[in-house]
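Omission of a single protein chain aside, the complex is shown with its protein chains in their original locations.
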Amino acid sequence: MRIGVEINGHVYEGDVEPRTLLSDFIRHTAGLTGTKVGCEQGVCGACTVQLDGEAVRSCLMLAVQANGRSLTTVEGLSGDGELHPLQRAFHEAHALQCGFCTPGFLMSMEAFIREHPDAGEDELREALAGNLCRCTGYLGIVEAVNRAAREMSVGNVQRD
Amino acid sequence: MGALAGRPLRRREDERILRGRTRYLDDIDPPGAAHVAFVRSPFAHARIGAIDVPEEIEGVVAVISAAELEGRAADLPVQGFEGGEVSTEGHPVLARGEVRYAGQPVAAVLAESRAAAEDGAELVEVDYDPLEAVLEARGSEVTMTRWHRVSGDVERAFESAAHVTRARHSLPRLAPVPMEPRGAIASYDEAEDMLTVWVSAQDSHRQLAGLAKVLDRPEESIHVIVPDVGGAFGSKGAPAPETMLVAAAAIATGRTVKWAEDREENFVASYQGRGVEAEVELALDANGTMLAVRARIWADLGGYLMPTTAIPSHTTAMLMCGVYDIRAADVQVEGRRTNKVPTGPYRGAGRPEAAYFLECTVDAAARELGIDPLELRRRNLVREFPYETALGWTYDSGDYARCLELAEELVKPERHDDDARVVGTGFGMYVERAGGMFESADAELLPDGRVLVRSGSSPHGQGHDTTFAQLAADRLGIAMEDVELRFGDSKEVPRGAGTFASRSVAMGGSAVVQAVDVLKEKIAAVSAGRAMSLREVAEAEPGIRASARFESDLVFSSGAYGAVVEIDRATGRLRVLRLAAVDDAGTIVNPLLAEGQVIGGSAQGLGQCLVEEALYDEEGNPTFASFVGYSLLTAAEMPPVETAFVESPSPLNPLGAKGIGEGGAIGTPAAVANAVADALGGVWVDPPFTDAKLWRALREASG
Partner (left out) sequence: MKPAAFDYRAPASVDEALPLLGLDSAVLAGGQSLVPLLNLRLARPELVVDVNGIAELDYIHADDGVLRIGALTRQVTLERSELVATRWPLLTKAVRLVGHAQIRTRGTVGGSVAHADPAAELPAALIALGARIHLRSPRRARAISASEFFLGPLHTAREPDELLVEVEVPEPPEGAGSGFAEHARTHGDFATAGAAAVVAAGHAGIALLGAGPVPVRAEAAERALAGGAEPGEAATLAAQGVDDEHRRALCTELARRAIEEALG
């Protein structure tokens, strides 16, 4: 089946089987390997992308389901421009080590903070529970999202 | 140290990660590659008869079993340890006549896509004749490793002791679960007779040595490239049978071959950690002075010795005197075969087990003697260094008393109970071995005046690029931006030992510093007293290069961890309220990154305490083949962690550095276990501290 999916503002076309996962389409057909695959069970969150601005597990969608839809992946968070406040906060708080889980966290939390600008630390921690990290022990990530949430609510950042 | 080393600098590595510009193994898509799916044993133990492959399967390029590997691939090598017995029988690349654990690779299917390879794998019929499975180490009749050391008059110490404390403990197996599973890509150029292998690994060196040995090829004919690696924690150190298969298949078929492990495979077939039981006896005099320790340790090693399976339990045995001045010891370890996936190094690799077994026994002794557990420790700590232990290792430096003092201060002990909950505090101390062997580095002055350092160390998240740049830039008196680091490509970097055993700063960093020092001398020889910029020196003499190979004995990190825990009476639910982590890893080059290692290690230690255990059912089937059966902690479970570093420099390297990568995983379980025992009023349970276990223990404790 031939499908076309808009990712970060550009339409990628490709031939897929019904069983082709969206995560594989993004990574191997569109060639956008910033999105990672960690479990194909929807638990680890490494494959999280945004579908019309909402965070979803790309490993739990079939590519055909994204035909004609619009996605954002980590490559689209800041393009070639200045880092998004969330990306900067991760860097400053040493919230990444091996980096494999990082794109999934960014896409999950960008959506969450945008939708819940007044979230306190407890809510942020619960939201973070949807992504697994094996390297950092999370405390740096918690610090990063706290910082970013404050900055984003003050600056009222709009995404392109 | 200069202006940069010792500073909590943020990482240069981060930007490309944050922008999604990384290249881990599965991000590499060689056009026209054949993809591998493995046929894996569904049985814990079985004889293999015929392997039947349908003539033509759509999309399938080849099916490989042990028969096709005859003469092409030997079994994986086995690394032993000194002073004991280690079987030399290694893990076959593909099962030959017999499978010894569920998930063991039996055949490999190559196809045009992973999905097609899996379709093909379903059509391969293997004639299994199931055999009885042995699932308990102590019940196994096959001993694969053995080590026993007696030092000092142990018999007399126990006879004359005013008190003997006995404890039995067991630590279940754990799965390392790096977020990136394993993987390998191989390509063979017949004209050049060059085998190129990309592999998600802890370093290129051990992969290369393993490939050379298993495939019986000269090392010069193998090129190993380690791309970005998404975590390893010990599980990607020893070469995997699957990697060998990928390489052999590339040579046999002439295709580029790719294997990207999925999560189910990673759970089932990647070697596991821990899986050890111990009986410990501690002899003390009336003042609480420790006279002797006896320990009997059984390790559940799994079906085969993978290259490094024998190592962790031997390390445990070597550290059974811990941080204490115990002059007599009788320690024995036996590694038994079971029908489970092999074990191997997993963050801590033997040291968490030693700390756990010993520290729980020490707390039990304190309780039995009526002495405060911290006071009992203080009466017995090693205080003078270097210190040669009764078991054979020499601790280079340390300040154990200071670590303990700080841990107590930082954790703010708390102890109380009411109808709803009970709160306890516990401590655990550790000493662990790091570094050792050798490491290499090469420093080159580039035409533009920048310096290129090639290191034998290999990062998988630790931040070596930043840390080594700090060291090199300091040494040269230049900006960090003018230092470039290269890792992971066997044709680029000098042959080294690799990244494991928390060795990178102590060994890799020292090699970098030594190489840079030699480079400085060469630069000085060119400038001969004139004020020349590095660029000018490069113009005057292009290609100045220096290399170093740094060797050292083991260095010994140490620490004291404290934990305050709360148990909910109604449900048995454990909450760790706070953790204090005091580590002495010698000189700290980048405190921000070092703290990241401590917290990351502590999270894994907490995982072991709260939710992690890799269990097989009565038939030897893994119950942990997905995240439904094996849990990892999330951000919502992490308690506050207070960290502090005591810096007792090591005399064994120019940096005074030791290892910080594993302390969190080593100190945490002992501290939490003792805190739980404290909350339960002196009842010890083994991890994971599940609701059911604690609820039952509370009922028993209250009578």
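We just call them A and B in the order they show up, numbering each chain from 1.
The rule is simple: a residue touches a chain if its C-beta (ideal position, glycine included) is under 8 Å from a C-beta of that chain, and two chains touch if they have at least 3 such contacts.
Fair warning: this is a prediction, and the values are worked out from it, not measured in the lab.
Participant: Out of B:Asp262, B:Asp300 or B:Glu662, which is the one that touches the chain we can't see?
Facilitator: Once the missing chain is taken into account, the touching residue is B:Asp262.
Participant: Of B:Ser631, B:Ser650 or B:Thr668, which sits in contact with the chain we cannot see?
Facilitator: Here the residue in touch with the unshown chain is B:Ser631.
Participant: Given that one chain is not shown, which residue among B:Glu118, B:Glu219, B:Glu551 or B:Asp686 touches it?
Facilitator: Residue touching the absent chain, from the options given: B:Glu118.
Participant: Can you work out which residue in A:Asn8, A:Thr33 or A:Thr48 touches the chain that's missing from view?
Facilitator: A:Thr48
Participant: Which positions on chain A touch the chain that was left off?
Facilitator: Per the touch rule, chain A residues meeting the hidden chain are 1, 17-19, 21, 24, 40-42, 45, 48, 51, 54-57, 59-62, 64-65, 108, 111-112, 125-127, 129-130.
Participant: Which positions on chain B touch the chain that was left off?
Facilitator: Per the touch rule, chain B residues meeting the hidden chain are 113-115, 118-119, 122, 262, 264, 570-573, 610-611, 626, 628, 631-634, 636-637, 691-692, 695-696.
Following the convention adopted for this analysis, only the chains that are shown with their structure count from here on.
Participant: Compute the distance, rounded to whole Å, between the mean C-alpha positions of chain A and chain B.
Facilitator: The mean C-alpha positions of chain A and chain B differ by 29 Å.
Participant: Spell out the part of chain A that touches chain B in their complex, as residue ranges.
Facilitator: Spelled out, the residues of chain A in touch with chain B are 17, 19, 27-28, 31-41, 43-44, 46, 73-75, 77-78, 83, 87, 90-92, 94, 96-103, 106, 125-126, 128-142.
Participant: For the complex, give me every residue of chain B touching chain A.
Facilitator: 10-11, 13-15, 17-24, 26-27, 29, 115, 177-181, 228-231, 233, 262-263, 460-463, 592-593, 595-596, 599-604, 626-628, 632-636, 638, 640-641, 664
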